[in-house]
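Rest of the complex left out; these chains stay put.
Naming follows writing order (A and B), and every chain is counted from residue 1.
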Amino acid sequence: MVNQKYLEKAEVLIEALPYIQRFNRKIVVVKYGGSAMLDEELKANVIKDVVLLKLVGFKPIIVHGGGKEISKWVGKVGMEAKFINGLRVTDAQTMEIAEMVLAKVNKELVTHVESLGVQAVGISGKDGGLLKCKKKYSGGEDIGFVGDITSVNPKILYDLLEKDFLPIVFPIGFDDNYDSYNINADDAACAIAEAVHAEKLAFLSDIEGVYKDKDDSSSLISELHIQEARKLIEDGFVGGGMIPKLNNCIEAIEHGVNRVHILDGRIPHSLLLEIFTNKGIGTAILREDGEKYYHEHE
Amino acid sequence: MVNQKYLEKAEVLIEALPYIQRFNRKIVVVKYGGSAMLDEELKANVIKDVVLLKLVGFKPIIVHGGGKEISKWVGKVGMEAKFINGLRVTDAQTMEIAEMVLAKVNKELVTHVESLGVQAVGISGKDGGLLKCKKKYSGGEDIGFVGDITSVNPKILYDLLEKDFLPIVFPIGFDDNYDSYNINADDAACAIAEAVHAEKLAFLSDIEGVYKDKDDSSSLISELHIQEARKLIEDGFVGGGMIPKLNNCIEAIEHGVNRVHILDGRIPHSLLLEIFTNKGIGTAILREDGEKYYHEHE
């Protein structure tokens, strides 16, 4: 006889059916960062989750940063990392190091995905002219080669998806003078999701999600229409670091992304659980008329 | 916190990864019959299993019979079902009823698949000239419109697969005079699997699999190379009804099918379990050089 354990396995697979159908051939952009990039086991889980999405017919794109690793290498060459208003002061040499380190992280991810039998291609925002940008000032101050995205040319992404590759992107771009700029990975993920009309944009980071009250960790919100999100910011219920992230989410929705998720990357398989179960993990931001469908947080 | 139950779900999905990869875009022919067609719950399970295969990138084709239902309708019109050597004696009117009943069963399956959001097309062996046949004699005796397949034209199947439909086939064909013939569904599944170079052919029926000793139900064999299968028959260890089925398996392997499975359709999700776990369900017949990879039966 087949024992109960196997039947339960079959049930789990069967339960995934409607979710697989809903996203079939849809583009899902995953912003990958935080602890889920540092902890080897969490990292392995995230990669497996994305590979699974690919294999069951989704079209995932990974966008990743690498802030901590950059700081480490800045240190290795005897320099000191400097930040103004949370933005890394990026002189020419820091810029070089940032690009090198992000490329190294990128190729690690490529290797990891390839080791699971899925073909990946790692690119920067320079390849195929993906991300054009201009200098970003921090409160009017020049902080070096930190860039704001001015346009996205998604051709290379569409081409790689068409040819069945999983694109992995790190956020370095160039401006009209072809100078290099370091771009915030959240911004890059958001701009890319908009440009490819992603069905879903998921931020994997070290926060649980959005709270109704920033001082009450039991007030996590499962689903949020953008008008509610805007109001939370206006009313001052959303804390500091959360504001740019939430604004990114709002902007992505406004530009045609269907659903944005803030996921806790510290929970194993949070991406998979969010997509394949009716268990809301973190906070989903919806269009003005988007249907809320999660059960209550348990 | 995400509770354990959800993590286990994620693990099950992740475990399916290598199986999804192995069969990506491969054709799997499922011969569907026996109890799994009569019991409503088993039926629902089989359809969900096949739909899942479709959605995760396989190319399943269902071939089905409907013997019991035919006998029921033969009775309804006041006739009596007659069999010689296990073959239905098929006069002109029985032939008509067989075709009507199989078509009805076929459209039920189509409806069932469509209700799960996957587009299905039900065809007979006449459509697109799929199955050409000739009269089959039973020990030299003419038993009417019972057919032996003489050739398969797989164009319609390739076209439907290319256009992303799930083909569901019932085994009625015509001969060179365009007379209709009823064909054994196992034979049809086997011939179709050969013609489309299926990666896998699975027989869902009411037997556990092949026994080392036909009289010892604890002697179920997990995996069998065709040379072993041939020997079992020669040595008389395989019982009556099993012989034609096993010969079909051997022939399919000989004509290029990679792996043939005899599955117990009475076990819920046996098809899914066979494909997505390392739990061997029933008996797999392998090529002479095929690798055995199942764990022991538990």
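By definition in this document, a residue touches a chain if its C-beta (ideal position, glycine included) is under 8 Å from a C-beta of that chain, and two chains touch if they have at least 3 such contacts.
Predicted model, so just to flag it, every value in this text is computed and none were measured.
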Open item on the list: For validation: placed chains = 2, all identical. Expected total copies in the complex?
Closed with: 6
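By definition in this document, only the chains that are shown with their structure count from here on.
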Task: Inter-copy rotation, chain A to chain B, in degrees (Cα atoms; steps of 5) - done: 180
TODO: Provide the C-alpha centroid distance between chain A and chain B, rounded to the nearest whole angstrom.
DONE: 44
Open item on the list: Looking at the complex, which residues from chain B come into contact with chain A?
Closed with: 2-3, 6-18, 20-21, 24, 45, 48-49, 51-52, 55-57, 116-118, 267-270, 272-273, 276-277, 279, 281, 298
